[in-house]
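One protein chain is absent from this view; the other protein chains keep their places.
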Amino acid sequence: MSDTPTDPSGQAISLTLNGTPRQLQVQPWTTLLDLLREQLDLTGTKKGCDHGQCGACTVLRNGRRVNACLTLAIMCDGDQLTTIEGVADGDSLHPLQQAFIEHDAFQCGYCTPGQICSALGMANEGRVRSRDDIKEAMSGNLCRCGAYSNILDAVEATLPLIHGGPRP
Amino acid sequence: MNTLKPVSGQPMDRVDGPAKVTGQARYAAEYPTTDLLHGSVVSSTIARGRVRHIDCEAALRLPGVVAVLHHQNRPKLAGEDEQYEDADSADGSPFRPLYNDRVLYSGQPLALVVADNLELARHAGTLVRIEYETDAHQTDLLAGQAHPAPAELPKPRGDFQQAYDAAKIRVDATYSTPIEHHNPMEPHASTVIYHPGGNLEVHDKTQGTQNCRDYLHSVFGLPKEKLRVFAAYVGGAFGSGLRPQYQLPLAVMAALQLQRSVRVTLTRQQMFTFGYRPRTVQQLRLAADAQGKLQAIHHAATGQTSRFEDFTEHVVEWSGMLYQCDNVALDYRLVPLDVYTPLDMRAPGAALGLIGLECAMDELAVELGMDPVELRRHNFAESNGNEGKPYSSKALLDCYSQGAERFGWAARNPQPRSMREGHELIGWGMAGGVWEAMQMKASARARLDAHGQLVVSSATTDIGTGTYTVMTQIAADAMGMAPGEVTFLLGDSALPTAPLQGGSFTVSSVGSAVRQACEVLRGKLLMAARSCYPELAGHPAEDMVISEGELHAGRRRYPLGEILPRSGLEAKVVCEPDARRDGYATATHSAVFVEVRVDEELGTVRLGRVVSAIAAGRVINPKMARSQILGGVVWGVSMALHEETLIDHELGRYMNHNLAEYHIPVQADFADIDVLFVDEPDEIVNALGSKGVGEIGIVGVPAAVANAVYHATGKRMREFPLTIDRVLG
Partner (left out) sequence: MTPFQYSKPTSIDAALALTGPQARFIAGGTNLLDLMKENLDQPEHLIDITGLPLDQVSQTEAGGLLIGALVSNADLAWHPLVEQSYPLLSQAILAGASPQLRNMASTGGNLLQRTRCYYFYDASTPCNKREPGSGCPARDGLNRIHAILGASGSCVAVHPSDMCVALAALEARVHVQGKAGVRQIDFADFHRLPGDSPQRDNQLAYDELITAIELPAPQFSQHSHYLKVRDRESYAFALISVAAALELDGDNIVSARLALGGVAHKPWRNPAVEQMLQGRAASSESFAAAADMLLADAKPLAHNAFKIKLAHAAIVRAFTEAAATGVA
């Protein structure tokens, strides 16, 4: 059993972030989103609402898509995390990232990392079978620029290429 | 022949795409710096009154809290209204953050808590206790006193009243539209990096870095040389970044006071504490003869504003210009309330006014028993009646016909309630749209180095519209280069002067400057080349291109290193709208066709499909222009069905200030949107022939949706948005 640190520098956690093991000190009240953005300078994960109402902060936690804004960093001890910074393979874009560019699936780009991580999580879930399914399954990610139909096209086009894509 | 295929007109991918899909694009709150302090804004909880006392003790007692700034301890601020004005100011006295003890609206920033980290700043902010002296407030448009808006409305023409009274067919209808907030996905933020000597490097969420620089210059009395404002990436704005928002002066205040770097990011709730699209009530009176010729138009709008500024926008003007009519009267009034000043929001004015006009036109079509497309075609205006000038181009008739054909409009049974599938009534509606094609003075610099890299720059921004990409295309073509060798720089107040990014005028204004700068530079290059290599003198200029560090002329190649001075070659231009425009009215147009599915028992309205036909001159990048229209359609549907900021008038406070209860559409709300651009050559509007597409996508959409709902149900709803309770009511 772990107890609250009196240590002002926080409590030690270890996790795997974009494939790299990390040892970190966090305060109990620091969210995963603030840990990424403020402490680790991984600003690709966006803060749109900070209340689980927009999806811009979507990351993959142990392969599942979650809202980083409503996740306490301290509760991620031992977890595998993937953020948008870990989606490409070095300089080579993930097919979904490529598809987002080709289909012009973003304008301002602020919701984009969350959309991409969400689509990857959706693929891992393996539940969508149709375009309408994708629409529902991608509804946890708001896009104020209104790029929805291009996002849908990009995701639909790429889904068969992603491991864990739709089941027959 | 050495010809490069022009890239203008091609659907080039966004040049900033890789940065955006990998999370590498940094927005205003994402610039790291050592020893950065974080500011958290404490907002007022009352709508009107005075601050009696601010108790900061509990906040200051927390280790790591550095300061709490408020009206009594802030640094010196300018004292005159003019010093707070900016390039998009409204008439009146601009809001002054932390200026004095007056509370002008609920949500007003009253203090800034500055601390070592974000969580601490937020927590400390909740410990600041403010005592108020409360005054009675009024936030209800319907309860306030209206006065004429200080807007230069077109003079009445003809005699509206007489023509209206004499006409056979009349419509008199009143529509209301709610308050809406921009809510870009990125909350407003400013990172102020304090450099030794007091130079400020500011990363701000803005649609105008120079507007913000000039504002800081006059509000804080700082020399412009000490201020540099950047906005490399902007996470949506839609007008919210047209004026400097209060997080900017607050962050600068703290940086100056503490001589430290400071970041202030607004919460989503605080995104509801500055500008917005104002609530309006609009009365439309239309009269026509039996053949459907418009005889009289009266459009009277009342909008809300703050008590400190009169915010005006073009709500009613469109009713005097979209159709041919000899008897037109326009009226626009404002009601000052205890709220913040409204702010331009995507297609400001037009998105509202076209709801009134185009819904009323639909009602008129019903009265006449005439097809709504036919009615509009019948009243087509060759010239802008407000100005008495012909349009430089107006392919609206093509929008009607091509849009109708793509939609299958000919199969429409005009009878409401004539289509049903299962539980759903299906309706088809349409509306027209119009937006000005403006051009502003803008400047640009183009610089070619000896390696053949072209860098073009202008202090505009890219709020998601595609400016980086379009300017790259324009520059590449004007210079005779491939886009891969062109870099466009923007979002930096130190770059050549550019207007605010808004109003759909960036391509026409900055694009024209970019084109000119590159043309001048190319001229300089060819002159230098010809003086180095006399054999080039007779070689046709069109046949010369620049590639891989060489000038190609026919089969021969000349290294740029031999032609250019070591420092490279540069051209800078200031580009003004061409005088040819003066004799013409310039505008973009649209025809929008919408299918809705209404479940009358459950009150739900679902989008079936949309066809949006656009006339916007020459399109530079069809892929991104289409995206702008798609976004506009989403916005229009959202205005029609979803968006409404709810205000509790007892408390004088917005209550659905979050993205769970302020509804914007989600992926599942959307169906197929078909965008088509009709051919619209225009030699007058500017050398690019381009009119801009940022706003035209939205304007006709809300009315088209509402007209479709009427066609589905036979019920005319005039209060927007058309939510479930209203459909059932």
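The first chain written gets the first letter, and so on, giving A and B; residue counts start at 1 in each chain.
As a convention for this text, a residue touches a chain if its C-beta (ideal position, glycine included) is under 8 Å from a C-beta of that chain, and two chains touch if they have at least 3 such contacts.
Quick caveat: nothing in here was measured; it's all calculated off a predicted structure.
Participant: In the full assembly, spell out which visible chains the left-out chain is touching.
Facilitator: By the stated touch criterion, the chain not on view contacts A, B.
Participant: Among B:Glu180, B:Asp398 or B:Asp669, exactly one should touch the missing chain; which is it?
Facilitator: Counting the whole complex, the residue in contact with the absent chain is B:Asp669.
Participant: Just to verify: which one of B:Gly549, B:Gly603 or B:Gly714 makes contact with the chain not shown?
Facilitator: Touches the omitted chain: B:Gly603.
Participant: By the contact criterion defined above, which parts of subunit B meet the unshown chain? Give residue numbers in ascending order.
Facilitator: Residues of subunit B in touch with the missing chain: 45, 119, 122-123, 126, 423, 601-604, 606, 642, 646, 648, 650-651, 653, 655-658, 660-661, 663, 665-669, 723-725, 728-729.
Participant: Please output the residues of subunit A touching the missing chain, sorted low to high.
Facilitator: 1-4, 11, 27-29, 31, 50-52, 55, 58, 64-67, 70-72, 74-75, 118, 121-122, 125, 127, 136-137, 139-142
Here is the rule we use: only the chains that are shown with their structure count from here on.
Participant: Which residues of subunit B touch subunit A in their complex?
Facilitator: Answer in residue numbers: 13-14, 16-27, 29-30, 32, 63, 117-119, 183-187, 233-238, 265, 267-268, 463-466, 623-624, 626-628, 630-635, 658-660, 664-670, 672-673.
Participant: Which residues of subunit A touch subunit B in the complex?
Facilitator: 8, 27, 29-30, 34, 37-38, 41-51, 53-54, 56, 83-85, 87-88, 93, 97-98, 100-102, 104, 106-113, 116, 134-136, 138-152
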